[in-house]
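In this view, the complex is presented without one of its protein chains, the others remaining in place.
Letters A, B and C mark the chains as written, and numbering starts fresh at 1 in each.
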Amino acid sequence: MANPGDTAGLTRLIENGAVVPGEIVAVIGKTEGNGGANDFTRGLATLSFSLLLAKYLGLAPDEVTRKIAFVWSGGTEGVLSPHATVFTRGADDAAPDGRSKRLTLGIAVTRDLAPEEVGTMAEVRLVAEAVLSAQAEAGITDPRDVHYVQVKGPLLTPAAVADADSRGARLVTRDPNGSKPYARGATALGVALALGEATESALHDGMIAQAMDVYSSVANTSAGGELKNCEILLFGNSIQASGDLRIGHAVLQDVVDAGAVTRAAQSALGDTDAALDISQLVALFAKAEAPPGGMLRGRRTTMLSDADIHYERHARASLGAVLASVTGDSAIFISGGTEHQCKPGEAPIAAILRV
Amino acid sequence: MANPGDTAGLTRLIENGAVVPGEIVAVIGKTEGNGGANDFTRGLATLSFSLLLAKYLGLAPDEVTRKIAFVWSGGTEGVLSPHATVFTRGADDAAPDGRSKRLTLGIAVTRDLAPEEVGTMAEVRLVAEAVLSAQAEAGITDPRDVHYVQVKGPLLTPAAVADADSRGARLVTRDPNGSKPYARGATALGVALALGEATESALHDGMIAQAMDVYSSVANTSAGGELKNCEILLFGNSIQASGDLRIGHAVLQDVVDAGAVTRAAQSALGDTDAALDISQLVALFAKAEAPPGGMLRGRRTTMLSDADIHYERHARASLGAVLASVTGDSAIFISGGTEHQCKPGEAPIAAILRV
Amino acid sequence: MANPGDTAGLTRLIENGAVVPGEIVAVIGKTEGNGGANDFTRGLATLSFSLLLAKYLGLAPDEVTRKIAFVWSGGTEGVLSPHATVFTRGADDAAPDGRSKRLTLGIAVTRDLAPEEVGTMAEVRLVAEAVLSAQAEAGITDPRDVHYVQVKGPLLTPAAVADADSRGARLVTRDPNGSKPYARGATALGVALALGEATESALHDGMIAQAMDVYSSVANTSAGGELKNCEILLFGNSIQASGDLRIGHAVLQDVVDAGAVTRAAQSALGDTDAALDISQLVALFAKAEAPPGGMLRGRRTTMLSDADIHYERHARASLGAVLASVTGDSAIFISGGTEHQCKPGEAPIAAILRV
Partner (left out) sequence: MANPGDTAGLTRLIENGAVVPGEIVAVIGKTEGNGGANDFTRGLATLSFSLLLAKYLGLAPDEVTRKIAFVWSGGTEGVLSPHATVFTRGADDAAPDGRSKRLTLGIAVTRDLAPEEVGTMAEVRLVAEAVLSAQAEAGITDPRDVHYVQVKGPLLTPAAVADADSRGARLVTRDPNGSKPYARGATALGVALALGEATESALHDGMIAQAMDVYSSVANTSAGGELKNCEILLFGNSIQASGDLRIGHAVLQDVVDAGAVTRAAQSALGDTDAALDISQLVALFAKAEAPPGGMLRGRRTTMLSDADIHYERHARASLGAVLASVTGDSAIFISGGTEHQCKPGEAPIAAILRV
């Protein structure tokens, strides 16, 4: 994408028949904003893509956004390249062979959240419910076949804070940018709860964004000011699915863990000894995180004390370059902030491979 | 270093006898500033280190800075770790064996430059002269034994611009941050001229920071507002040197070229087939650069159009993470801006190994 | 505006009859981006406003942008408030009284510019031609009745640089953010040429963004990556216009010149002794500039050497607060960069008053 409103690439794919507009179910991409509360590149991308698809689908733009899930993460620091990955579900796919598990996708949304629910157990439960619904839609029965759950939910904008104030409602924080850890943490715990990675008894309001030893290893969550509800995109492998794609995941031990690409690919192939063949790689989705206390393998980094550049931007720049040095391709989906997504300092990475 | 003024590490090395203050000839390090015209972390580091060494050497702090070369590069984006590498020249080293080339270091300075000389042929010639002097001091006769020439020179501060204005002197630019390409480019061309990488006929004022096909492959130059003259630290291998260290260099093809570490190590070992043994690595010195036109291996990056974060910061964050993913150690000297240092998009990297 | 895509305010004005969509000729506003080459808030605002008006006007969105001039300036630093000022030209206005001059507006556009024309005499001449055309449309015969000429033109995006490179075309600079001074300077000189503030003999390629003693006192120019041609909005007072608005202008002596509001109002009223009545003020349009050499009334400021925050952002924050301290209203149009718009350090300010 040449800018956040550039839909020329998708137009070309539609015009040459590679993508059928009516089969598009989700778009996941990176835009070149700052990733913060005042990042409007995500909104511009959604508006532009929905305008384009509205023409093809004969729908109004806002009907497009109800039909297709758009997940944009702002921030293409370092070498990261603005791009969109378009997911389609085709009617004319070959029938599943009944033996091999193939990539599948389930989508669900929660109801709109009130500002005072953001970052609380109310959000955790709503997300958990939606994750189960997405898993069912994806045709996945064993939670171990779920490899990547992308959740996007609301953060607390100044307008949301003002709204809560006017009603005397109590918020987890009044700082728009400071609300992201709570928002991302609560939705990740929702995934953990749904997939059995956490038990309900371990969860309560006070532990959200605090008790970091409770987590999901496949959640990838973000928060944006443009949303009021949570959108869940659940990816896994299912015997009910056909096609030639499989997904796997691994855990980034830290932000310079280049070996995680191979491990995620091995997970997708179901072969822990497979050598990495980058020609098989179709897409990578990862989270970037600062090392705990800023200390990376015994060395002090300055991400966490930098008042000019947010640590998420440092972390995305770092991981993006490391992954691109392995794959040769910098069109990678990396978003920042891993509250309750793997252990502190660790982060999830998912890989889709053509098998 | 816990902050730019932290000398506790060096104090410890001195107190336990690992470093003899009187043998210190140079300090090269990274500080956690923004790397721009208003980065005062370099000055703080120099002041703090010279205060410490003044006590041990019985000198005034400004006498220390005349005796010891301090080169600090601001900007520890991503995982880069603030640190200092201290170079000593010991009287009690074993005698050279007369056969093996070992790490050697030559230092030279130019006279102070007038603001109107910054970024011009005057600076090129002054640096070339000083490089030859440093090469002689290092005991190197073949320029191919020179692997890394660190040059630090002045940029145009607002005060320098005002000074030039008051004398009616014409500057290459009036923009302090915009003067860095000229300043770094001219000093790099000085290295190229001295080492025979460029011929004098190819050099003139108008080609500085413009004709990028003329360059040095071993220069690593920076510009700071705190300097009026240029300091040259020339590193190579010499049969006259003893010790167990050797230096080599390679060219980073781009900012995610992880293989360059191995190639630089092979160059140091004089063995182009040697496998990388990270336990041999003592220090890495590299330059980070944005890809030409922002395009990295066919993908658009957003470094060059970002008005919030300077492209050098994106580039340092990227390369720092890539190199740390190879070596496991993020205390790497990486500075930004490669005008006339390798081809556009490429950048030099030097490695010191214990052999 | 609650965000750059918020059209609720204009929708309300249309729905309650205060604004007739078909009478809208121009929209001038501020959006909350960084004002740099990667500020996409302007594009989002244009897209959102044209989508809204497309519905009311029965046009396609891109037909709206050809019919209505949109001028957005990114950057609401300090207290500046994101907003839009909508200009209408009504068929049912009262007839001019034949004696009083009233606010009038002329609009013109140039053809698309090639990247290599940006910041050159080619751009100067194209703008001058368009200014004369806009002046004629506005019904103004005496250039002294022109008080404010807003010009928005292209800057050099990475894509434009690549395009020029592919054709071997020579650019004024290859730095996207660095192209703004040339782009803004050339369009300002076009205004100066058209209005007789500069003679053609004083103008040539080499003096653009260099010889700052040639300037217009009523030009307010900006440059954005989303444009290929230049749009001119010329405001003045004409005996052919009716209504109860008049416009005037003054020169800000520096970025804290609070008295300029009164002088601009006096200019609008044609009464150099009039006391300021802020209830008469309808809109302010000003340019913000750093003091020459960073020195403001003998004190050093740090705007020009700041590598974290661009000087235009410092300047807009400063002037916005000063003007709001006078008027009590922070919805002011202030854009940065005054190349060839008043003397260095000075800047134009225009005021529309209800008389």
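In the analysis below, contacts are C-beta pairs under 8 Å (C-beta built on N, C-alpha and C of every residue); 3 or more make two chains touch, one makes a residue touch a chain.
For clarity, every value in this text was computed on a predicted model and none was experimentally measured.
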{"item": "Candidates A:22, A:178 or A:243 - the one touching the absent chain", "value": "A:178"}
{"item": "Of C:94, C:202 or C:258, the one touching the omitted chain in the full complex", "value": "C:258"}
{"item": "Hidden-chain contact residue, picked from the options C:5, C:29, C:43 or C:82", "value": "C:82"}
{"item": "Which residue of C:11, C:210, C:229 or C:302 touches the chain not shown here", "value": "C:302"}
{"item": "Chain not shown, touching residues in chain A", "value": "34-39, 157-158, 161-162, 165, 175-178, 225, 293-295, 300, 302, 304-308, 310"}
{"item": "For chain B, residues in touch with the removed chain", "value": "2-5, 32-33, 38, 40-41, 43-44, 47-48, 51, 61, 159, 225, 308"}
{"item": "Residue ranges of chain C at the interface with the undisplayed chain", "value": "1-2, 32, 34, 76-83, 255-258, 291, 296-297, 299-303, 306, 308-309, 313-315, 317-322, 324-326, 328-331"}
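Here, only the chains that are shown with their structure count from here on.
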{"item": "Most widely separated chain from chain B, with each centre as the mean of CA atoms", "value": "C"}
{"item": "Leader among chain pairs (count of C-beta contacts)", "value": "A-B"}
{"item": "Distance from chain B to chain A - Cα centre to Cα centre, in angstrom", "value": "40"}
{"item": "Whole-Å gap separating chain B and chain C, where each centre is the average of the chain's CA atoms", "value": "44"}
{"item": "Interface hub residues of chain A, defined as touching at least two other chains", "value": "2, 32, 308"}
